[in-house]
Every structure is written in structure tokens, then in C-alpha cells.
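Apart from one protein chain that is not included, each protein chain of the complex appears where it belongs.
Showing chain A:
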């Protein structure tokens, strides 16, 4: 299967407030197949948003390639960029901040259609409102008249306006209450089924990511440390950081009321200073199973096991056994 999106060795360098160089994204590569949802997870500051924004070219990559249907987005400019960028659309965390408060909903959703000179705007906007489950009367109302969940529907409708091939959603449900969160997750699931959407779904919440993603990429300090199909990742994480993340998910009790306790894998210390990342494996300062060579050798994101699972750990072939977790997190519901 040819990839819809092929990201190769993407790098983004910034400077922090004091002017020290900081590599926010460090050599990230992955592919996205048509109709696939790839979840990106990792702790605050690991580079998830920077990665998403680079794919949209809202942030200029320092180096690397972004192939959309074979053509390199980083090499395009002007009209060609405008045309190709249509294939990618973004949905952000804060549905309020990303919608112009002075514009009516109809104008907001129709704006991309105007920019790209697409006819029959009124009908298309009405269709989009139907698609995301908002009443057609919404066209003449303003964003502040809607709840957080409804505003996120407006943002999704706008992202869908140009029928993009890929939606990049950066923490789309993180600001919403649980009951509203589930409505938006359902909407995304429905849209996938109806439109065959491909998606990059960024979140720090592994249980949300698990619910919507076919594959999951785990980031740590700018690097992709593991990538695998969702089931494989949960069944047998091959990177100790993934193992720690999985063990830290608090879980609801099972239906019969028996509590489920997990053996926690606690990480030592703090996230390292991104302007001064550790040598060798970036994770070695917090890794519970680090050995001497981890301080010197930079592990590559190599294939391990079946299913296209990859992990950047020198001890990946001993994982997850060496973490010695008698019970790894499993869903409350048998799958």
C-alpha cells in the first residue's frame, strides 16, 4: 500500500528564551496509510504540536521531507504549496481560541471555500453542518453562543470544508468535559467510517489515543521512541518509556466492582532540559532498566517483532519482560 503521507527525518530547531539552541523535533519519520489514524502521544514539551504544525507548514521544518502523495511539501512554494496544503487540515485543542469571535459560523466554515474559489458555498456549508451534527440555523450565530463541544464541531466542519486527505488534530478533546469528550470522539469515529478520513491524532491521554488510533507513535524529548499498531503496543511495549506511560494510566474499576490495581513503573527525576539533552539514549537519565552502554549509544528506531512495531531502545528485545510488571494495563473490557 502506498503511503498517503510519508514523513522522513523531520527536524525542527528553535532557540529558547535565553537564546540556547533547542531541537524540538529530532529526526522523526513515519508513514500514514489512506484511511488510517495514527495517534501521537508523549509528555508535555516532547514536540507533538511542533510536529503537527510542521506537517501543515505552519512551522518551517529545519530539515527533512514531507511527501504527500509523492510530492515533497517542504520544496513547494506559492500556488503549488497552496494547492497541496489543501490536502491537510488542522483541528486545535482550544475550540474558542481558534474561531474568530466576530464572524458568524457560516463565514467561519465557508472561509476556506472562499479562499479556494469553490462555488455553491451556502449548500456546502449546510452539508458540513449536517455532517458534524449541528443545526443549519447555526450559520447565522456567533461562536460564543455555542458550548465547548459544539465549537469543536464547528472547527471540525471547517477543517472538512475542502475535503482534505489528512486531518491533523492537536489535542482536540483535551479541553472538554468527559461527557462532551465522548461525543466528539464519536463524531471522529463516524467521520472516519463515512469519509474514509486519514488522521494524525495528537493527545497526551493514552486511553483516548487508544480508542481512536490504528497505530500509535510515542514521543520523548523530540524523538519518536516507539511506533506500533495499537493492540501490539498495549500488549507488549518495547520501549521502557512506553511501559511507564501505560502503567501510569489510572483505570476505572471493572463492571463487577472489583478494583484493578496496576504495578506502577515510576520514572526517576525530571524531563531533561531540552537545550541540553542527555548523550546516548535520551531516555537513559530516567530509564528504570538503563545499562552502561545506554549513555553512549544512540538507539535507532529499529523494527522489533511482527506487525511493523519499532522501538528505539538498546534493550528492546528484552522488553517488556525486564520491566518485571506482573500486570500490564489491560482494558476494563475484554477485547
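Heads up, the rule we're going with is that contacts are C-beta pairs under 8 Å (C-beta built on N, C-alpha and C of every residue); 3 or more make two chains touch, one makes a residue touch a chain; residues count from 1.
By our rule, contacts and distances are computed from a predicted model.
Of the names listed as "protein-glutamate methylesterase", "ABC transporter ATP-binding protein", "Pyruvate dehydrogenase E1 component subunit alpha" or "Molybdopterin oxidoreductase family protein", the one that matches the UniProt record for the absent chain is "ABC transporter ATP-binding protein". Of the candidate positions A:54, A:68, A:244 or A:312, contact with the hidden chain is made by A:244. For the options A:3, A:131 or A:185, the residue in contact with the chain missing from this view is A:185. Checked against the full complex, the candidates A:5, A:206, A:290 or A:319 give a single residue touching the omitted chain, namely A:206. Those residues of chain A that touch the chain absent from the view are 43-45, 147, 177-183, 185-186, 189-190, 204, 206-208, 210-212, 230, 244-245, 247-261, 264, 266-267, 269-270, 331-333, 335.
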